[in-house]
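Presented below is the structure to which this report refers.
As you look at this complex, bear in mind that one protein chain is not there, while each of the others sits in place.
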Amino acid sequence: MSMTGNKISIKLTHQGVLVTLLFGLIITFGLIEPVFFRPSVLLDVMAIMGDVGVMALGMTYIITTSGVDLSVGYNQQLSAVVFGMVYLSTRNLALAIAAALLCGTVLGFFNGLIVAKTKIPPLVTTLATMYLFRGISMILAGSMTYSGFPQGFRLFFTYRLFGVLPIQFIYFTAVFLILDSLYSYGALGRNLKGMGFNEESVHFSGVKIQKIKIGIYTLLGLLCGFAALMYLGRLSVAKTSIGDWINFQVITAVLLGGTSINGGVGSIRGTFIAILIIGVLKKGYTLMSLSGNIFNFTLGTILILSLIVFAVTEERKNVVSSKIRKTNIPTRV
Amino acid sequence: MKKSIRMTREVVLAIIVAVFILFLSLTTNFNTVSGIYSFMLDISPTIVAAIALSLVIFTGNIDISAGTIMGFVAYTAGKLAEAGIPFVIFLPAGMLVGVALAGLNGYITVKFKVPSIVVTLAMNMVHIGFYATFLPMSGWIENLGENFTWFGRGRFLNIIPYGFVLAFFVSLLFMFIMKYTKFGKALYAVGGSIQSAMYSGIDPDRTVIKAFLMEGLLLGIAAVMKATTRSDVMPSLFIGRELFFISAALVGGVSIFGGVGKIFGTVMGALLVYLLSISMIYLGFQDYYQFALQGIIILAAVYITVTDFSLLKKSYCKETDEFPGKKGEEA
Partner (left out) sequence: MEKQPILDICGIDKRFPGVLALKDVSLQLLPGEVHAICGENGAGKSTLMKIIAGVYVADTGSILLDGQELHLENPNDAYKQGLSIIFQESSLFPDLTVLENLFMGHEEQKSLFPVLPFIRMNDIPKMRKRAKEIFIRLEMNVDLDEKISALGVATKQMVEIAKALTFDSKVLILDEPTAALTNKEVHTLFETIRRLKQEGVSILYISHRLEEIFQIADRVSVLRDGAYVATADVSDVSKPKLISWMVGRFLENLYPKEDVEIGETVFEVKELWQRGLLHGISFSLGKGEILGIAGLAGAGRTELALAVCGLSKADKGELLLNGKKLVIHQYRDALDKGIAYISEDRQRYGLVLPMTLKENITHKVLNRICNVFGIIDRRKENSITDSYMSQLSIKAPDGSFVVSKLSGGNQQKVSVAKSLAAEPQILILDEPTRGVDVGAKSELHRIISNLAKAGKSIIIISSDLPEILGMSDRVMVMKNGCKAGELLRAELTQERILEMAL
């Protein structure tokens, strides 16, 4: 393990809390709405969070370096629109899939380029590109919706392995396993955490920081493109409201999962569990026929609470004070 | 000492705005009475809210939830007006709501040392969820009477909306505050350098909270101003509006890093952003081009600020005359 014995116990507790929360929620919903205990419903939980999930996994990398990407949702939306447009005009599925993935990647690369090469803080950069991507997707699609994708494509994302296990969950788990191994056991994770704590020191270790930054934003872009496909495979309609509040769900999952908004400390596994928790909430709210707004309201509250809880525990662990903060660059923006 | 007009960013902006208005009035129906009236009516709340955002950005923070805070204010004002309570009471009540919500943002930002952009993003969400969940009919209030709309629809000399006069005085007041008060100087100081501010005996945390409180106050005014132009009010009216306020401030020369900017610049920025967006409509672009436009404006405005910084730094480097070689030869 890469952390001290002391820290492991804290982290395990955090993940323990998350797991407890997960089961607590399932049981609560089950008691309110007994249908929730049905295996099919629980499996559905796994299916509905795939797209948000892969983006949250990629976002964990970025937040670990004390960056952030607010544009994720609209990147996904624009990629979905591009998919719809390309497919409906060419009827070539492979081309459309490639176009969607490429679109996501390029947008992510664009973010990464600005973050790495200029001094504009990531929050501001991606706030601006968030509006930009949203605007472009609206310009492209107008008020149109794209649908009528072939059954084969849908099967890619709605197939159930052995008739039970949703394939979206398998994709999500696969991405999780790859990203987690690089994060927890790889050189990349080491550098990401180092950058979150003290970027200059990592630079003085001969690490090419700019490349890493461009790389992780591009990776997240690619995952957004993939998330667009997952979304379309599941819901089959490309329209210009797909991206609303997605960035916010993604960031909530990452922070709830135990990654610090100040960088340095993070956990892909925490994000994984947090995504499941959010999935349970979403499904539970749907079953209780509560609106999407209540779901978002709950998430907003969770996000603020996890920020506060993290700030308080971080202070206690004294991670913040031992960390050399960059002067002059306002950390709050 | 010479007293010449310096070509500051604000002056340049003012000239651009003037040219823009001239151009619009020559080519469109902009210079008719109704054109000017609706221009003033639209721009007034934007100016006040952009000033509100500027105060927060001066300190190096930001508030993404400004739009949804205004929604709460509008709802409060509408609800009170529906019960027959007059303007002189529902305006301060609305301002109080703004102060409370913005103050909460400031408090969380300062107390837990979390980035204000994330806090306010989450708040944005909480607010919207709250409208839909807890307000009857999602906060939609219809058929408000004269006691609500007289302010928004009233005009002097049949052409100048009351709101515009108010916005004008708010602008003057805050130009004064930023130049002539301790509070104004402290905002610049905290945004410029927290350490130097502390060396100067300024408490950064208190200053930031004060900035948020003042922001809330102004958002309250702006929201009432906008809401009273309508006979039906819904909180969702303001969702996403913060984008315009932020880009107005940034275009006006307020640095996203804090410590730099002028209220006059913000006012000019608000005018320019508004003129840009209505010209797009005149040119026949759909409403949703606005998002892309604002995104590009924010990026460009911030990029200019950032590059200016590095250019300045370069000129500091002491030039030594004994330097013989040319650049470009590989070490």
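Going by the order they are written in, the chains are A and B; count residues from 1 in each one.
In the analysis below, contacts are C-beta pairs under 8 Å (C-beta built on N, C-alpha and C of every residue); 3 or more make two chains touch, one makes a residue touch a chain.
Bear in mind that the values here come from a model prediction, so they are computed numbers and not experimental data.
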Out of A:Gly194, A:Gly243, A:Gly279 or A:Gly300, point to the residue that touches the absent chain in the complete complex. A:Gly194
Given that one chain is not shown, which residue among A:Gly264, A:Gly279 or A:Gly300 touches it? A:Gly264
Residues on chain A facing the left-out chain by the touch rule are 1-5, 7, 181-182, 185-188, 190-191, 193-194, 197-198, 200-208, 264, 319, 322-324
For chain B, residues touching the missing partner are 1, 176, 179-182, 185-186, 188-189, 192-193, 195-202, 255, 259-260, 312, 316-320, 322-327, 329-331
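Rule of thumb we're sticking to: only the chains that are shown with their structure count from here on.
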I'd like the Å distance between the centres of chain A and chain B, where a centre is the mean of that chain's Cα atoms. 31
Residues of chain B that touch chain A when the two form their complex: 60-62, 64, 108-109, 112-119, 121-133, 191, 193, 195, 243, 256-258, 286, 288-296, 298-299, 302-303, 306-307, 309-310
Would you pull the chain A residues touching chain B in the complex into a rising list? 68, 70, 114, 118-121, 123-125, 127-136, 138-139, 142, 240, 245, 247-248, 251-252, 261, 291, 293-301, 303-304, 307-308, 311-312, 320, 327-333
